[in-house]
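Next up is a structure, given as structure tokens.
One protein chain omitted, others in place.
In order of appearance the chains are A and B, and numbering begins at 1 in each one.
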Amino acid sequence: MRYLYNCWYMAAWADEVSKGDMLSRKLLDQRIVFFRDSANRVQALRDRCPHRFAPLSKGRVEGDVILCGYHGLGFDGSGTCTLNPHGPLTRAHAVKSYPVQEAFRALWIWMGDPGKASRHLLPALGFVDAAPDTAFSKGYVAGKGHYQLWSDNIMDLTHADFLHPTTLGGGTFTRAKAKVSEYEGKVRIRWDCMNEEPTPLMRSMRDMTGKVDSWTEVEWSAPGIMTLRNGSVPTGTPRELGGSVLNLHIMTPESKDKTHYFFASTRDFAEDNADLNAMFARIRQEIFTTEDEPMIAAQYCAMEGEEFWTLKPALLRIDEGSILVRRRLDRMISEEEQQSPAIHPSDEAE
Amino acid sequence: MRYLYNCWYMAAWADEVSKGDMLSRKLLDQRIVFFRDSANRVQALRDRCPHRFAPLSKGRVEGDVILCGYHGLGFDGSGTCTLNPHGPLTRAHAVKSYPVQEAFRALWIWMGDPGKASRHLLPALGFVDAAPDTAFSKGYVAGKGHYQLWSDNIMDLTHADFLHPTTLGGGTFTRAKAKVSEYEGKVRIRWDCMNEEPTPLMRSMRDMTGKVDSWTEVEWSAPGIMTLRNGSVPTGTPRELGGSVLNLHIMTPESKDKTHYFFASTRDFAEDNADLNAMFARIRQEIFTTEDEPMIAAQYCAMEGEEFWTLKPALLRIDEGSILVRRRLDRMISEEEQQSPAIHPSDEAE
Partner (left out) sequence: MRYLYNCWYMAAWADEVSKGDMLSRKLLDQRIVFFRDSANRVQALRDRCPHRFAPLSKGRVEGDVILCGYHGLGFDGSGTCTLNPHGPLTRAHAVKSYPVQEAFRALWIWMGDPGKASRHLLPALGFVDAAPDTAFSKGYVAGKGHYQLWSDNIMDLTHADFLHPTTLGGGTFTRAKAKVSEYEGKVRIRWDCMNEEPTPLMRSMRDMTGKVDSWTEVEWSAPGIMTLRNGSVPTGTPRELGGSVLNLHIMTPESKDKTHYFFASTRDFAEDNADLNAMFARIRQEIFTTEDEPMIAAQYCAMEGEEFWTLKPALLRIDEGSILVRRRLDRMISEEEQQSPAIHPSDEAE
């Protein structure tokens, strides 16, 4: 499948890889093993020993080295074979390594040209670090379906009115008519919902019973990183007096039909309320798992392996944001394929 | 796969679709959603929203309209989009609809040219309606294997002597030497079993212990609709004095390797005996599920994806009926492909 390669992909939450342990995960069709070296730095290697192709993740970590569990070869984080119990060390025994960064409570991997993997290209998600633990929660869904269907889902929140009517929806997104804009390679979409009934969740969780003004802004950046800012106040109250949440929705492709969906939430009100924090986290995980995932999986299944555009979708105004994202990403991939053909696998390798 | 399109296929038993509910079923490689409108008429639509391809069957029915559960578009039974919460209605948002008829306690769908879908082309199965509930039973098996293997199974009842020796068989079909005939596009096969020991089922269920005369006639019509009439009397008794059953065996292809097998039974004796009715129904469902289905599935599996004729079957006299059916259906499909190429998907779409 076609992917953007020269960019950081979120690979895991940082706490998914503990010292001495390994995490094997498939990203962009490549199976990769993550481990922490003796300095606690995360390393990422192709999860396949160059000798006999056993997955390195079936071995073990010792200090800075991952040891193959089949014949004992050892590789450091650069992919260099530093231990061969059976003979001399040669460069032929290297395994591919990937640049990794640990930031924003997450691990980021660079699947393209390693020479271009600058820390400065990481997305600006400092709010994740800034949030106190009692105002931060995160989750993960192993999603079925192409990752762009998952991005589309966030770029068009009117779906909440129909798919989540008892929690996040209620008709306000649909009535709001979103405004879409582009800015420095990012796509923004914004819903202003004025003087509306509160959503079921506002009512039950935040005791908002009268009419409310709320606004939601999603900002997408490549390859599939979205922040979602949402605030609400009783109608007429100045916005600065209301609380708001700042959420993260990140889609990383596993393959053409599977998606790693990472999400997190922070807020600027009741920041030390651990119970509220846990309740929000639980509800979110439940909605994404029991409502979004089955719908997107069914949608992908109904596409029967066809490409999105081949099926000639009947586009509506609500698709403006997601289509802008799809076109921008398509363009970025095409440009990259022309400029760096070497990092793109040929069609045959698909 | 090649199918006959301009004909009625049985899609479901009528009571599988209740008012306000939906049934999603794949027929001839197409997933279709059935629902009842406010007048209780059954409607059939392609089970895929033209907007974003979510299955409509994951939404809900409201009055005459099926509402997509993802973004709320509504479609009536004609496939017209009658509700778009996000903008104006246009013809582009239509979904394919299929002619449906409710008859003989079943739902019938026309997968070909809708202009040709006449109610007069339904098979003549009025006996199903005429039977009292205590002399009628029906069943369904989701069968593995090509639907023609399932038709073959009914067109050659000698298999009962070997596959069902403790119930329906006993050697009489094999000894009877069937007579095959064609009549107005139908294929008939008839076994006359004179002065034979009764089958185990006759013995246990109908108290027939002495020698019996019995006759069985199967009549096939396209695409896979078979009636089976069977009567038996103590040898020497006039046939008019004996009871008989009139059964239905209908095979509708789901795909090249799956078959919807619908069956029903009526009888003209002990018509008000509900216990006997239930016992027959139970035994039949058990035989078809535990004896026919595993054998046909194994047969299909052993064919390893090859076409029937490619494998050069060693034909016997008992295959006369089923081969006649296969040839006739092949000819009908070929004629239809020439006359109405537009309704046949191209090979690529397979």
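Here is the rule we use: a contact is a pair of C-beta atoms (placed from the backbone, for glycine too) under 8 Å apart; a residue touches a chain by one contact, two chains touch by 3 or more.
Quick caveat: nothing in here was measured; it's all calculated off a predicted structure.
*Asks:* Based on the whole complex, identify which of B:L163, B:V180 or B:I343 touches the chain you can't see.
*Replies:* In the full complex, the listed residue that touches the missing chain is B:L163.
*Asks:* Among A:R2, A:R31, A:R188 or A:H344, which residue is in touch with the absent chain?
*Replies:* Missing-chain contact among the listed residues: A:R31.
*Asks:* Using the touch definition from the top, which of B:D64, B:D152 or B:E196 touches the missing chain?
*Replies:* Looking across B:D64, B:D152 or B:E196, the contact with the absent chain belongs to B:D152.
*Asks:* Which residue among B:S221, B:S255 or B:Q299 touches the omitted chain?
*Replies:* Among B:S221, B:S255 or B:Q299, only B:Q299 touches the chain that is not shown.
*Asks:* Hey, which chain B residues sit against the chain that's not shown?
*Replies:* Residues touching the hidden chain, for chain B, are 152, 156, 158-159, 161-163, 174, 294-295, 298-299, 301-303, 311, 313-319.
*Asks:* At which residues does chain A meet the chain that is not included here?
*Replies:* Answer for chain A: residues 31, 47-48, 50-55, 58, 67-72, 84-87, 92-93 touch the chain left out.
In the analysis below, only the chains that are shown with their structure count from here on.
*Asks:* Counting only Cα atoms for the centres, state how far chain A is from chain B in Å.
*Replies:* Going by mean C-alpha positions, chain A sits 47 Å from chain B.
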